[in-house]
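Down below is the structure, laid out as structure tokens.
Note that one protein chain of the assembly has been removed; the remaining protein chains are unaltered in position.
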Amino acid sequence: MERIKSKFDTFRQRVNIIIYGTNTAYGRLFDLVLLGVIVVSVIIVMLETVKGFDQKYHFELIALEWVITVFFTIEYILRIISLKKPVKYIFSFYGIIDLLATLPMYFSLFFVGTSVLSVLRAVRLLRLFKILKHPQFSNQSINLKEALVASKGKILIFMYFMLISSVIIGSLMYVVEGKEGGFSSIPISIYWTIVTLTTVGYGDISPITPLGQSIASIVMIMGYGIIAVPTGIVSAEFANYNAKKGIPKATNPCPNCGTEGQEYNAKFCYHCGVAL
Amino acid sequence: MERIKSKFDTFRQRVNIIIYGTNTAYGRLFDLVLLGVIVVSVIIVMLETVKGFDQKYHFELIALEWVITVFFTIEYILRIISLKKPVKYIFSFYGIIDLLATLPMYFSLFFVGTSVLSVLRAVRLLRLFKILKHPQFSNQSINLKEALVASKGKILIFMYFMLISSVIIGSLMYVVEGKEGGFSSIPISIYWTIVTLTTVGYGDISPITPLGQSIASIVMIMGYGIIAVPTGIVSAEFANYNAKKGIPKATNPCPNCGTEGQEYNAKFCYHCGVAL
Amino acid sequence: MERIKSKFDTFRQRVNIIIYGTNTAYGRLFDLVLLGVIVVSVIIVMLETVKGFDQKYHFELIALEWVITVFFTIEYILRIISLKKPVKYIFSFYGIIDLLATLPMYFSLFFVGTSVLSVLRAVRLLRLFKILKHPQFSNQSINLKEALVASKGKILIFMYFMLISSVIIGSLMYVVEGKEGGFSSIPISIYWTIVTLTTVGYGDISPITPLGQSIASIVMIMGYGIIAVPTGIVSAEFANYNAKKGIPKATNPCPNCGTEGQEYNAKFCYHCGVAL
Partner (left out) sequence: MERIKSKFDTFRQRVNIIIYGTNTAYGRLFDLVLLGVIVVSVIIVMLETVKGFDQKYHFELIALEWVITVFFTIEYILRIISLKKPVKYIFSFYGIIDLLATLPMYFSLFFVGTSVLSVLRAVRLLRLFKILKHPQFSNQSINLKEALVASKGKILIFMYFMLISSVIIGSLMYVVEGKEGGFSSIPISIYWTIVTLTTVGYGDISPITPLGQSIASIVMIMGYGIIAVPTGIVSAEFANYNAKKGIPKATNPCPNCGTEGQEYNAKFCYHCGVAL
């Protein structure tokens, strides 16, 4: 009994190293294989929706899909087994994603014609975001994240301003243009305003009265101009970040009081005055 | 008499604290309720214009609208009562907005079929801008405002340049394209130019002659390139603003060795270790 | 004879002050009136091309146009008279613009149905650029100009790169899409590429084959991404400009050797060592 447990522990540790490790050769290989399978699996989901392709290769797609589903199922079970306290993983964001990636095919055995469910498999793609946590990329993505988080407040206010503007302009255009130009209700007019403010401009709805076109022109110039605001905020934050980075940060914390961020050429801790 | 006046004064003060206060629990609750009512009220205005929905729930929408109108009316009266000198408020921007938010429904009793007036209720949305003055957001929105105000001069010149360019390019396209491509008058051509310069590109009007398409190509590249100008202006202003903020507010140099650039919260000189 | 000449000289000086002066009350008034007349005149040119409006008010428009033309003619003559050496003005950019602003109406007396010529009157609008040289705006517009001139080299290389890319991508799409999708010739395909790269996206031509749509997707992402390049160049240049401005430049040059750019708190010239 003891031996079996000890054997299982060894097995669990090995699996853990392969699945969660990023430094060992096997760990890297596993990450690479997993990446490949996810990409293939998402391509299959896509191809199934392309009518001509699906009719020709329906059987092959389904077969390949089952292989992938079994692979994901085994991986999911191994992930749970290899952890000492799997509950945290199971209810984590990626734990739920991993589960959702396997379920749709099993459901398809019991329910027929569930195309919505089968598209759910595309959720597997979210697993690819995990790569950004990889040591190789994490440094860069943390930079990006920090700069974006730092500008969150300003961006939110900007969004709030844009949203209210869209509703007001949308209501105005509804009154001005009426139903001929396609501005059939205020929600539709708001949709048009967003299409215009963001400079997307589908052209499915476009103003036809001179007054409507004049207001639209102002909205376009507004949209063209105010893109400068988020861009300016984020640019300044990145520049700020670069500037901070420019100052060498590789100073050790004080050995006495542990205060970090000592000056580059400091001889004494600025907090407790002990010689460094 | 005196007592009634004194009681009224107490009542006025309490109402004032609830309506205008942002620090008390009741004040915050009131702000939150008001926010909710405004959002609901704007959604009602929107839904009334969606044909299918309005036909089904016309009575419910009108009933809810009356509840909201009465709420806004009471709020408006309380706002006036709770101030010692209400005249300033009544003729202020938000005072007029608050009044306009209540009137349309009362007018609808006397005049029938005034859809334009009913849309006027969307003006209530402007009240949401007041939130930006809230202590929680005011810091960020002041930053935004300052940076935009600082770049106002350059932005205006840029707008002026764009406007004149639009008129000249519009006139040129009118001559080149003629009426086949939809360039039926100079104002329409100017509208097209703005649609193109701002990279919106509806496609309701688009050049069909080779020369027209060549000019359009140049206009597009111009529009694509000159967006750099407002963006650059605002970015530089934000960076400028951050830089100013970034400078630690005047740390004194070490009184012993004269080393400058001490940490903001330093207790000891990082160079000689003397207590600051 | 002498007296007449002297009288004419006085008249010339007065006219000169009114027309070219920007500091005197009359000079400012004249600038303002001129601005108004130009704007009115351009609006007339526009309205003449709007069919419904022109049919109703044809006579009024023509009459007003003649008043303006006479005004511009007198102004043009006064400008020439008031200068001692008018040749330079006559052949300058704004001299030619001023002449072109008056001619079309006179030509219309001799030639009938010259709509192209009449649009030439829109050239008057170019005169509005002169305002940017006004003392009030010149400071800001010089800033703008300097930052743009400084980034000219990089912008040109960027444009060169974009142009060549457009031709190559256009040729590729011509081969891939063929004539069904509207890619009927390489020039048209290049036009489409520019429409797409600049994120304008009219939708008059759009790819319909899967391969074409894939290439188009890459082109769009490219276009979306590389807008960062001109924006980044100009932003950095503005930031650079602001930074330079930030450094107090009001230090006097060395009285001994004349070297400029002394440190703000310098006590001695850094070049010759003389006390400042």
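In order of appearance the chains are A, B and C, and numbering begins at 1 in each one.
Keep in mind that, in the parts below, a residue touches a chain if its C-beta (ideal position, glycine included) is under 8 Å from a C-beta of that chain, and two chains touch if they have at least 3 such contacts.
Model, not experiment: these values are computed from the prediction.
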For the chain not depicted, the shown chains it touches: A, B, C
Contact footprint on chain C, counting only the chain that is left out: 153-154, 157-158, 160-161, 164, 167-168, 171, 174-175, 184-187, 190, 196, 199-203, 206, 210, 213-214, 216-217, 220-221, 223-225, 227-229, 231-233, 235-237, 239-240, 243, 261-263, 265-275
Sites on chain B contacted by the missing partner chain, in the whole complex: 199-203, 231, 235, 239
Residues belonging to chain A that touch the chain removed from view: 42, 45-46, 49-51, 115-116, 119, 122-123, 125-126, 128-129, 131-132, 137, 140-141, 143-144, 147-148, 155, 159, 162, 187-188, 190-191, 194-195, 197-204, 223, 227, 230-231, 233-239, 241-242, 246
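As a working rule, only the chains that are shown with their structure count from here on.
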Chain whose Cα centroid lies nearest the overall Cα centroid: B
CA centroid of chain A to CA centroid of chain C, Å: 43
Chain A-chain B separation of Cα centroids, rounded to whole Å: 29
Distance from chain C to chain B - Cα centre to Cα centre, in angstrom: 31
Numbers and ranges of chain B residues touching at least 2 other chains: 187, 190, 199-203, 223, 227, 231, 233, 235-237, 239
